[in-house]
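Heads up, one of the protein chains got dropped from this complex, but the rest are sitting where they should.
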Amino acid sequence: MALFASSVGFGLVTASVLAVAAVGFTLQFGVTDVLNLAYGAIMIAGAFVAYVVNQAGLSVWVGLLAAIAVCSLGSVLVNAGVYAPFQRRGTSAITMVIVSLGMTLIIEFGVEAVAGGTSVSYAMSQGTTFHAAGLILTTVQLVIIGVSLAVMAGVHTLLRYTKLGKAMRATAANKTLARNCGIRTGRVMTVTWAITGALCGLAGVVFAMDSGSFNPTSTDIFLVLILAAVFLGGPGQAYGAMLGAAVIGIATEVSAAFIAPDYKYVVAFVALLVMLGLRPTGLLGRPA
Amino acid sequence: MKLATAGLALVLALGLTACASSSSSGTSGSSAPSGSTLTIADVAPFSGPDAALGPTYLATCYGATTAINSAGGVLGHKLACKSVDTRGDPADAVPAVNQMFATTSSLALVIGCTSDEAASVVPIINSHKMAMFCMTGQSEFDHVHFPYFYRLVPPDLEESYAMVAIAQELHYKRIALAFGNDIGSQTFIQPAIGALKKAGITLTTNQTLDLSATTFRTEAEAIIQSHPDAIMTEALGSTDPTLFSEIKQLNGGKMIPIIGTSAAISPPFFKAAAAAVGASAFAADFHADNLVVESSGPAYRAFSKALLAEQGKVPGATGNFTTYLSAPGGVHLYDGINLAALAMIMSKSTSPAVYGPDIIKIGDGVPGATVVYSFAQGAAALKAGKAIRYEGPGGPTSFDSYHDSTGIFQVDTYSSSGAVNVVGSLTATQLRALSG
Partner (left out) sequence: MNSYYVINLLIYAAVDGMACLGLSQQFGVGGVTNFGFIIFQAAGGYTAAILALPPDSANGGFQSYIGGWNLPFPVPWIGAAVAGGLIALPFTFLVGRRLRGDFAAVGLLVTAVLLNLLATNFVPAFNGDAGLSLIPQPLQAEFIPQSSGYQWGFTVTALVLCAAVYLLLRRVTESPYGRTLRAMRDNDTVADSLGKNLLSLRTGMLVLGGAIAGLSGGVLVSYITTWSPAAWGYAETVVLFAAVIIGGTGNHRGALLGAVLVPVGFEEVTRFIPTSNNLPPNLIPSLEWVAIGLLILVFLWFRPQGVLPERKRVIALPGYQSPTAASERPPVAVSTGQAKPPVVLEATGLVREFGGVRAVDGVSLAVRQGTLTGLIGPNGAGKSTLLAILAGTLPASSGTVVYRGQDITASPAFRRARLGLVRTFQLASEFKRLTVMENLLSAVPGNRGDSLRGALAGKRYWKADETAAIARAQAILARFGLESLANDYAGDLSGGQRRLVEIMRALMAEPGMLLLDEPMAGVHPHLARRIGNELVALCREGMTILMVEHELAIMDEFCDPVAVMADGRVLAEGTMADLRRRSEVVEAYLAG
């Protein structure tokens, strides 16, 4: 029983990291219609930006800010330089996925070419460990959960209460209609890439903080978890991504405790496939 | 039309073959032209998850060959080292090795061949009649005849018993297992479970770690909650260090004692583990089994001098070379190279088909043989017409019919600066008592 409680606690941490990443991914997809598989690569690039800052002697939290800035700008540039031109040409959705795979290779192995293949870790203390109600969490993990909650609240506010958020929702629902209503969809897209790129960088650093150590290929499997969370909740649905992240995060850790730990990701992947097969619009999406 | 495809390919093949000189299999083994440089190839991963291994062995190669060259070389030849990247993948290793044979004149020896690629490359190297000293503990090489295969590292089976023997000596009554799911590590589990039973030690939990995951908190918590006295583990890459740091966190800042395998005796491993939990915390309660290696004496002195001289000169091999002095990839390959070089002198040939049997003779020794502790000594003794027995930093060898030599095990620990200390040894009897 104690193991269950603590694994739920770990699940919350995983879910928090996943939530930040999944929300960014799903917003990107919803507004721009690009299934950006390079998301994981940009995450790890952000993690390494923070590492470089950290190695230079600054706190990793400063590195976090640097990563956010770099990934935000980077995402905007990737879109402007690669995705948007392809989309303007009328490239099919499936070819866009292949394009994003190409970008993944370039970014991920570009980072590896510079940083090397060996694992590194941040120089940071995890803080004190708290035991409460069967959960065991360190300070850093609590901060991660806090950051994730703040992000979710921020996204909620953005989408519900700001003009930009409403414009994003309209563009996601029907780009042509949105444009006809006077929304400057081009600008909305650029801002969306900037915001979701920032989330991507944040997610990357938080992911690296949560792992004991990381290397340029660490996010390969994590990307699949992000996809699982996104499709579970419904692609393009921000709240769906949050729900999906919670489910996937907790399910993987609990199944590690009770089924064999080496199969813990199997649960997530099977959930994703079942979802795709039965209800591709996800739990919170409207059925077509 | 249909002939075009097949025909084109055949023409291409024939054309390329035309530039091949007499291509009977294994020409690479014939005696090299005098004065040329002999090549020792380091066939190992230089990229991929085990990228640290290739450069480590390369460092050893540099050390050994520099010492040999300054003692006059072999039969008038100098030795040089070449790296062959297998990428850690059996399908990629095959063309790598084939290309090596195609483009390396005067190949005299292969070292390396880790568990990542041994299964696919050993048969190829063997069929080219090239001698190889391999670093794989895989069990198939315990029982299958490859005449050109030589191994100085212990089979994984034996290491499992050694780990349990260490647990016995330290009077641990409850052990948790945490092994990675990769080739090199998964072979430890079953023998370990059997041995623990025989030793009357309780197995508290058996956690298999997925090496592609980045956190193992649940596994760490499961281990902690099973209240073991110690954890037996091998999970390469970043997994063990991550696991250690999470155990420490969840266990209120205290590490649980660790028993590792010989793979843990390596500079990169110490570096990563120390970064994860702190050097002194890690070193305080860590033991690993290792084949007995000398830490003093004439063999060690020669080895140490040769290897440390290469610090900073080996591309890709960063890290403190003093830690290589007790690493299996350092000690045993150095011995392998020396054995091969001495065998070449003894048999007056650089062809493995000819000098191979002399490796056994020099390694096992014939009655009345002079014991030598370095290449220089051995070369001098051979020149004087004596029969020799080579005893390097890896201790005395004793090859079985499969060319495997496994010696006595010792128990290693680390100091907080990363230096390896030998704190005890295990006898063959102890290990036999635990085997199934």
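Lettered A and B in written order, each chain numbered from 1.
FYI, a residue touches a chain if its C-beta (ideal position, glycine included) is under 8 Å from a C-beta of that chain, and two chains touch if they have at least 3 such contacts.
Here the structure is a predicted model, which means the values were calculated and not measured.
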If I consider the whole complex, including the chain that's not displayed, which of A:92, A:125 or A:176 touches that chain?
A:92
Looking at the full complex, which residue from B:135, B:183, B:291 or B:362 touches the chain that isn't shown here?
B:183
Across the whole complex, the chain not displayed is touched by chain B residues 2, 5-6, 9-10, 12-13, 16-17, 19-21, 23-25, 27-28, 46-48, 51, 54-55, 82-85, 87-92, 94-96, 98-99, 101-103, 115-116, 119-120, 123-124, 127-128, 138-140, 142-144, 181-183, 186-187, 208, 210, 212, 315-316
Positions on chain A where the hidden chain makes contact:
35, 37, 82, 85-86, 91-99, 101-106, 108-110, 112-113, 116-117, 221, 224, 227-228, 231, 235, 260, 262-263, 265-266, 269-270, 272-273, 276-277, 280, 286, 288
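Simple rule for what comes next: only the chains that are shown with their structure count from here on.
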Give, as an integer number of Å, the spacing between the C-alpha centres of chain B and chain A.
40
Going by the contact rule at the top, pick out the chain B residues touching chain A in the complex.
47-49, 51-52, 181, 207-210, 212-219, 221-222, 225, 237-238, 241-246, 249-250, 252-253, 268, 272, 275-276
Give the list of chain A residues in touch with chain B in this complex.
2-3, 6-7, 10, 13-14, 117-119, 121, 126, 129, 136, 138, 207, 210-215, 218, 220-222, 253-254, 256-257, 260-262, 264-265
